[in-house]
Structures are given as structure tokens and as C-alpha cells.
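Selected chains from the complex are presented in situ; the others are not included.
By written order: A and B. Residues from 1 in each chain.
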């Protein structure tokens, strides 16, 4: 019986890891739809209250600053002109109650003069997440434009740390 | 023994959820390769017989209409000119034998006058799926161009319903 119990507990731990990875994927795959919907509340729920969103073009401190960004210009101009915030497959490194997730992002915007879109920004992304009251939340997102600068390369190089 | 049996059953239920999510991911990640291969049968197998593919530019009713689209113009023109139908990370909400999956899609097409591709369409996507005879199938796909219209934003806003 003890042997069975131990095997069951070990298996449960392995399933928990897979569930955590899925839950982290759920948070990050919810960001693009929420931000392109302009749904500030849905965006806000993905972040910890004291989260930091550190972009090459500025830093937002706290969930309220992030939801304010969604509600205001220029973000509202982008979504009303037509835009999409996309990610590519997310590399997740789980470590107990925290995790690091690395991927690329694209911001595509509709061209006004022709029937197509332009890739306006392509960035390197590092998401830091934590389990807070049983739910995974983004605690920090660092994004750097892939403009040839060392910043983006260094961020991506930390994926496998 | 009863305690162990109950724990085992509970764990089995959790593993089934993870397997369902993986199976849904398999269906949706198979769509792009099949449609860009021009393989109408492989595309058709991913949909329920009475599935609906509701695009901003038209509605296809039933699997036969969807496979006919793959076999004919303009789709065949796109793939022979060079194109790719891409998705970004898929947000899956599983509810027993049905699921909703939300993501962006890109249709990139090769430029004839230069050595690159253009993003011809960027869309918001909502896939509704059901387990039919033990296999996950798409029952409805709604796609709306990210052209600034309320349709696309509302579709994306329903991801977290």
C-alpha cells in the first residue's frame, strides 16, 4: 500500500507540473485577444497588482497603469485602425511557484492605403510569472524591439538560464 | 483501498483534461499545414460534417463546402503563388465534450516583384469544437478581419466568457 501511495503521489506531482504549464499558457494566450478586444479588465486580470511591463519605449508600473494603457491613445487608435498582437510558441521554464516564459511577439497593423497589414513591431519577450493565491499571474514582462540592439539578444539569451 | 481508488480516479480525470487540450491543439495545428498543402481530404477530416466556417467574406456550410474551397480558386491560386496560413498560440477553454479556442491568424502571400511576403490578412478567430465519436472536430470557425471593426473586437472579447 505504501508503495502504491508513493507512486500515486509522485504521479500527482508530475500532473501538477503539466497543469501549471497549461495554466501559464492560458494566461499568455489570453493576452493578445484581450488587448486587441480593448478589454482593459480582461487584460488586467492577467497581471499581478504590482506587475511591471517594461518595454523599450517605456515602463508601466502596476496593473492600473497597464489597464490605463489599454483604455487610452495610442492603443485605442491602433485597435480602431485594425491591429493584432501575436505571439509565437512560448518557451516555459517552470520552477515551483514561479516561471519564466520567452517568445517573440508581432504587432501587425492594417495599411490604410492597401488591402494588407504591415509588421509594425517584432519584439523579444520575457514574461516572469508567479502563482498568487493559486492563480498564475504575470509579474513582469520585458519586451525589446528586434532592431539589432544587444538588449533584445541578451533578453533572448536568458531563455535557457 | 477505497481512498487510493478515489485518488486514482481523480487523477485520471485530470489527465483526461490535459489529453483533451492536447488533442484540440492537434486539430488546430493540423489545419494550416493541410490547407497550405492543398489537401482537401486532410482539411475535411478536421471538421464536423455539418460544420460552419463563417468568415467576414462569406460563409461555408458543411464539410463539403469547406473541402470544395480548398480544391478551387482562389485558394488554389494562393497556394500555387506561395502562401502560408498561420496561427498564434491558441487559448483553449474546455468544457466537457465541447471547447472554445481563440487565437489570431495570418495569411501571408509571396510578393511577385520582390523576395519577400506580405501579410495579406490578419484575423481574429474563434473555433468551437466538440467531441464526436471520441474525436475532437471543429463545429464552427468564426474569423473576422482585424480591420478596426467592432466584429473582430467582440469575437476576441468572448475568449474569456
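Convention: a contact is a pair of C-beta atoms (placed from the backbone, for glycine too) under 8 Å apart; a residue touches a chain by one contact, two chains touch by 3 or more.
Predicted model, so just to flag it, every value in this text is computed and none were measured.
Taken over the full complex in this file rather than the chains on view, the one protein sequence occurs as 3 copies, with 2 of them shown.
We take it that only the chains that are shown with their structure count from here on.
Our note on geometry: chain A versus chain B, Cα centroid distance of 22 Å, whole angstroms.
By the touch rule above, chain B contacts chain A in their complex via residues 4, 7-8, 11, 14-15, 18, 21, 88-92, 102-104, 106, 118-124, 145-149, 152-154, 156-157, 159-160. Interface of chain A with chain B (complex): residues 1, 4-5, 8, 11-12, 15, 18-19, 22, 25-26, 28-30, 32-34, 36-39, 42, 79-90, 108, 110, 115-119.
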